[in-house]
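Reading through the structure tokens given below for one structure.
With one protein chain removed, the remaining protein chains of the complex are shown where they sit.
Showing subunit A:
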């Protein structure tokens, strides 16, 4: 599916502990800039999330702020943040409403 050609400001976050859910992620990244979207996929089979998520900022600045911070620590756990190199396929089914 074709994506809008305009640049998106996405960070890929990994090593997220299971205790943290989308709400905490969104709140945490809100300190770097406006978070447009936070996609933290859950495994429908186990009920746990998959340990990674995508954060979409509304601006390059927000993304840059997030990338500059190191380490990222939330609830005592450290996670990794990097620029999203592989733009995710925007879920085309009804699923996404549950995540953002």
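We adopt the following convention: contacts are C-beta pairs under 8 Å (C-beta built on N, C-alpha and C of every residue); 3 or more make two chains touch, one makes a residue touch a chain; residues count from 1.
By definition in this document, contacts and distances are computed from a predicted model.
Novice: Between "SAMM50 sorting and assembly machinery component", "Leucine-rich PPR motif-containing protein, mitochondrial", "ER membrane protein complex subunit 2" or "Eukaryotic translation initiation factor 3 subunit H", which matches the UniProt record of the unshown chain?
Specialist: "Leucine-rich PPR motif-containing protein, mitochondrial"
Novice: Spell out, residue by residue, where the missing chain touches subunit A.
Specialist: Touch set of subunit A with respect to the missing chain: 1-6, 17-19, 21-24, 30, 34-36, 42, 44-49, 58, 71, 76-78, 86, 90, 92-94, 96-98, 100.
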